[in-house]
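Shown here: the complex without one of its protein chains, the others still in place.
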């Protein structure tokens, strides 16, 4: 593209500013997940029994919880599992769902019919029930939570990907490639897939947020993850009983989830815009 | 005479991410009451913006009128607030658009959308408005208007919708009707009907028309005055006779010369203006046309010529006065002898080509059919099929160009796809050099594909937007040939050069090219493997006339150099005539006529062919076309009429035509037609 | 005045006194329960929350008085046979079930036979009734209960609500569905049960056989009680604070202070009796079958700190396998153990567990770990206890793996897949220890939590069950308690106080010896 970049920089609209802020937020949270030790002043397991339920202060930015843990530190360390739940379940759900969609949409016919009925089966059971049943069956481990959330996300990805496949399949450049003599696999790999992943990508960015939320819903229902360092959902769920006496315990992890999900969504919207060839060439 | 519309020194800017962008600069034009003015120019020259400025619709598209005046009947439109403008829009001035399907709200009935405009501007009851709407529909020639009123846009054909659109525009009796390419999306046959209708209505409603078109034929036919725009500026303004008699601006001259006429010498190259229209963000200095102008001087590079009176017309060229004196300038641009006059000399070259009538067959197509089943309801037992291609037999000879014409939906593209085995035929055979392509296995077919390539209508959507040019052109090479990256790159660069593109552009992406350039990319890809045969499906239809000529020339050059055989599908009959050796005419999946190019145009045997040819607007204002043009629209291919499919629209149809399906039979040397009563 | 009065550990049956003294008649009490009862059939129920409702619907043969003696209720007097294997009860003659069925010896026989009938699918009641064998109707109002073996706990168990007496007519009629249509002799009659929402009971006007532990011997003052089921803590407390209900049970520790500090509300609190919340070592698994290893943990876990941190001073720390207030409670164990990390380290060193690179002790290539199993949800912050224990044992070089599971039954009682697991039991008799510490029968369907197989302990527990001399019996249980602590079989954590937050309008809520609320005297200030 040959845009004069200086013009771009001058006119940074509010919504663009929003994207920049969102990107910074996400970057910071990812940094927290990778190297929490650099950011957190305390260890997340450190129980300062003489400093229970302290309100936010300079010493404890987000206050302390009923164990006497520094909530800021717990939130910082907890980002790791939260993000893991978010990212891993999206990757698993996206890959499996995407693959089903690709096969279904590209092959079509009876394969499509069968796969789509199977997806319908998954769709008829509300996501959280499926997750609940899986989590209950397999027990609450990080991986099982991820699995539960991922499975419930599969139908969405499969449908979107199938739709993409079907619409891309009929675009003229696919026929162009076929007329050149490219094989099905070549066309699928080199044209169809690259052109159809963008909605999947957008969905995935948005899915990170909903996965984290679903994880916290499972915590609330008592099927959450129990680890030394709680993820945000668990922390929020554990702290909810203290809302009237120590609002900070669940407010900060709650905000962490909300802000992260908002930021990811803003970026997802931006990804949608950037990946949309219509908007790119306009 | 009073000016109905008076635009003075209009400049329009757009607020974009890149800052302010001036789309049109210092445009002045006037329209008198009862006058038809045509606005012509290449795509992107600012025609639509000008018309939308009049309606002040650009306000909604981040557009700002930064300079100038627009007066409608003495009312200043520029200063007027939107609220008051609304009472003028639809009432004093109305607009019709290019894509009638897109211009209607899909979720409301036609009737309610017409009634809506009446109710917005006039007091009165709904039932009165409804009655008026019915009258209007009837007036624009829509049969059964009462039923149509209650139908939704998707239930009407394109031609029908354009009529409805016109009815809607006329609802409040506007003084000015702006029509932005009202017929471009329609078939020639329908186009002729619509143009005729517009002219009738103009007098009946006593209004002025501002018609935007890029078809000089249409302008010649309908305009009183023509305004030529280039890169956001008016470059010439003259009466239709003045303009066609002697264009003063080199751009106008170029445009007129680019037109492929019915008598253009098929052995000659088509004239074309070099290069393409500049982008608004990157305008040349001085006269904006100078980079493409063969007469450009230093002055043209430095200073922008004003629109000034030269020989009783307005033109914006420093050298107009001098140029028109030149000898080669004053050569007549258009010479249209009467079509039915048989006196056109047969060019020597075409005679030579005539031999091809008996040449070697590259393709022998026998009884080819392609039916598409359509589902109506999941349980519905009575399967309906669309007979997209119905029992077509023809031969394509080595080295020739076989043209295929016909209205939209007649099955041209489908036939092309089935020949190339991109789709499985329902029945029939495609023999390629004696081999039945239908019997090949996957690898055999892929091998065969090396020899058969395709160029597509839309140069943009037929390339993967995520690939750069090098990859796009290199794709056939990487599929079929074992080359390393360097070899492939150098081959791609060669190909770029062959199709007239810069070899350094390999890393660019499709969206960074103009339409004509993109089509060259498509051609480069098609010839990469040195194929024997190329299917060009509407390969030039989406391009501007000047660019069309460039591409057609290129294709012809390549044909000579590489000894290619073309199947050239198009709906622009002029172009087909120019490029093709033989032409087939399709109607509702059937091949109704095959003939050598000249013979077809001189002696069309089938009434459908005749009608098609008669529908072509002639770029000569001195001749008025007689409207023998076909009535009605193409029937649905799912339920084709009995007997001769064309009988419903044929002036010569008899009872026999209704019952008996005619077969192709020879009516002249190499001239076949499927008509019981050929018009020879 | 604030009607709050906290019961101290020994004083069960605490009452709150009305301000005016004169109780007002009528009114509807709404009382929020923390979980949903499983059934209102006492014989099939296994949840404490059910007992709170069941107690309003049913009466028992006998009642336990605050001094641990047994008093009359539906039985006016009783005799025990010399071999202590049969009990003969004389019954009140003026009692009838709420459906009109007369209460008599037949009814009592029907009830107890029903409990041991497998088709009833009786739950805890079956265990409480053990070792009941059969009943004999002596005359209309005299019944004799025969036992397989003598049991000193038997009479005490009869005081429990789960052995309350159901109407034979109704039980026969409704069969499986009796739990949804309960009929007893209690002060309140069942009206309706909207699952997950509320249970409504109304006054039984005929009632005049209240036990000694309440003042009002006749029909209750309240017209109705609506038990609202509100599992979510914040919602439950919120509904009292907002005035939507009169009272709510199980006040989380963090809310205790604010309720106490609010002059519009009162906080009622009574310690439950039986076995306190205790962490049991699974003695089947090495290395925790070794007393020294267990002692190291016992010395390293700072229970005081746990209880203070989590319960903010509202729960008492437990010291013994039994809770204060029960017969034979051994006070001498209180403050007997002080955290001593050095000693704990030393013990583990002695056992050959050496610290590995990550600070966790190892021996023979195996890490020193504790599989700490706890149930979900985080009831009474028990999961949090696990979290703290995990942190407290880390410096000692023990890796505590916390497993929170919904399915404790399988993990603990069937698979025995744990090293440490916590539990408690509300019980009226120290014999409750038997089920936890006695070597389990080889064909038992369920493992005992402690996995004890200690002949000495077995013998003591068997003696305790049959010893008829109260003094000797107390001594036996004191020994047992000391024994258990000395061998570090368990880590007693806290004594659970039953807490109720109530508006000041609620007067005269009383509690039985086990800490269950009694509504006979309750009245609402208008």
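Labels for the chains are A, B and C, by order of writing; each one numbers its residues from 1.
Definition applied: a residue touches a chain if its C-beta (ideal position, glycine included) is under 8 Å from a C-beta of that chain, and two chains touch if they have at least 3 such contacts.
Operating definition for what follows: contacts and distances are computed from a predicted model.
For the omitted chain of this complex, the UniProt record lists the protein as "Peptide ABC transporter permease", which is one of "Peptide ABC transporter permease", "NADH-quinone oxidoreductase subunit J", "Na+/H+ antiporter subunit C" or "ABC transmembrane type-1 domain-containing protein". For the chain excluded from display, the touched partners among the shown chains of the whole complex are A, B, C. Residue-wise, the contact with the chain that is not shown comes from B:168, picked out of B:137, B:168 or B:386. In the complete complex, the hidden chain is touched by one of B:63, B:90 or B:305, namely B:90. Considering B:37, B:72 or B:103, the position touching the chain not shown turns out to be B:103 (whole complex). Contact between subunit A and the absent chain runs through residues 13-15, 18, 117-118, 120-130, 132-134, 136-139, 209-210, 213, 216-217, 220-223, 233, 236-237, 240, 243-244, 250, 254, 257-259, 261-262, 265-266.
Annotation for subunit B: contacts to the undisplayed chain at residues 52, 55, 57, 60, 82, 85-91, 94-95, 97, 99, 102-108, 116-117, 120-121, 152, 154-155, 165, 168, 377-380. For subunit C, the residues in touch with the chain missing from this view are 36, 38-39, 46, 118, 121-124, 126-127, 130, 176-177, 179-180, 194-197, 228-232, 234-236, 238-239, 241-244, 406-407, 409-410, 413-414, 435, 443-446.
As a working rule, only the chains that are shown with their structure count from here on.
Viewed as a contact network, the protein chains form an open path, each link joining two chains that touch. If each chain is reduced to the centroid of its CA atoms, subunit B and subunit C end up 89 Å from each other. Chain centres here are Cα averages; for subunit A and subunit C they lie 45 Å apart. The multi-chain contact residues of subunit A, meaning those touching 2 or more other chains, do not exist; every residue touches at most one other chain. Put simply, subunit B touches subunit A in their complex at residues 17-19, 417, 420, 422, 442, 445-447, 449-450, 452-454, 456-458, 461-466, 475-476, 479-480, 511-512, 522, 525, 529, 535. Chain contact summary for the complex, subunit A toward subunit B: residues 1-4, 7-8, 11, 171-173, 175-183, 186, 190-191, 194-195, 277, 280-281.
Those residues of subunit C lying in contact with subunit A across their complex are 233-234, 237, 252, 254-255, 257-258, 305, 308-310, 312, 376-378, 383-384, 387-388, 390-391, 394, 402-406.
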